[in-house]
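Of the protein chains in this complex, one is absent; all others appear in place.
Right, subunit A next:
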Amino acid sequence: MIRKSDKPLQITEVSLRDGSHAVAHQFTESQIRSAVRALDEAGVHNIEVSHGDGLGGSTLQYGRSLIDEMKLIEAAVEESKQSRIAVLLLPGIGTVHELKQAHSLGASLVRVATHVTEADVSAQHLHMARELGMEAIGFLMMSHSAPVAKLVEQAKLMESYGAEAVYVTDSAGALLPHQVKERIEALRGSLSIEIGFHAHNNLSLAVANTLVAIEEGATRIDGSVRCLGAGAGNTQTEVLVAVLQKMGINTGIDLYRMMDLAEHIIGPMLHRPQEILTGSLVMGYAGVYSSFLLHAERAGKRFGIDSRDILVELGRRGIIGGQEDMILDVAAELAHKSKSEVL
């Protein structure tokens, strides 16, 4: 592969944040400690720790954390010798207060995430991150849902607020390889900061799409060991490391250590295998926010309807990340409709 960027790759492990969705936000402190210790020893550059919906995400809307994320961040900082501890912040959910608190506990990098068309809500938090001396990164979620020109425009806004990198975030796992290519290519031509890529494996394209992104010049890459992330999870980090190594791209990450921690540390944390079952597949196919998976399954059970119908309807209505309340609402409406049809 001939990469279109000469900057080194930086891998961010997101299982301890994105994976929070897959375990219904039930991470324990000892799980975080053992995972961070092993990831740090394996040489992973950044490790993200937060509620799945970012700082302040522990709510009735998204699910409450078993353990306060600040405790988990503190524990992660204590365990890590080289890896930087990252946090996620979604403006509208978390505020600069939580960001300052995470920073005071030792988090040194923040990804400020907005829907792909709403970058201007991130100005406050990106500015604050820079002021605090944290690395500030923009995260454009549901990147599949906007035209390329819109994505570029929004990424440039984040750059203007001080972002040091901007991610194409495929929250629904809906992007196809050629769509990843055109997005990264367009950003490379318009930004002077680094470009990142965050995948979901709902269509089994996460590794393939990540390779396309790297080839096109993305240098900030997210992965989750054992695909421990929302929906079908993310680019499987240990697999990506192996593939890159075969391609002659050295990430500086120890492959055997990654395999071992995948088997012995992250594996036991999974509530169920992260395979692509119907729910995730539908999300990738219909372009629905991956974190909705467990919520839609619960709502389907509660109202006695097929969770696929809920997910497809959410996609049809243009429901975006963070609107988990609409899942119950749509489910109740669909249940009501099917009842009256029976009558």
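We adopt the following convention: a contact is a pair of C-beta atoms (placed from the backbone, for glycine too) under 8 Å apart; a residue touches a chain by one contact, two chains touch by 3 or more; residues count from 1.
Following the convention adopted for this analysis, contacts and distances are computed from a predicted model.
Per the UniProt record, the chain missing from the shown structure is "Acetaldehyde dehydrogenase", taken from the list "ABC-2 type transport system ATP-binding protein", "Cobalamin-dependent protein", "Acetaldehyde dehydrogenase" or "FtsX-like permease family protein". The residue from A:Gly19, A:Gly300 or A:Gly322 that touches the chain not shown here is A:Gly322. Of the candidate positions A:Leu39, A:Val96, A:Ala136 or A:Ala262, contact with the hidden chain is made by A:Val96.
With the whole complex as reference, residues 56, 59-61, 91-93, 95-97, 115, 117-118, 120-121, 123-125, 317-320, 322-323, 325-326, 328-329, 332-333, 336 of subunit A touch the missing chain.
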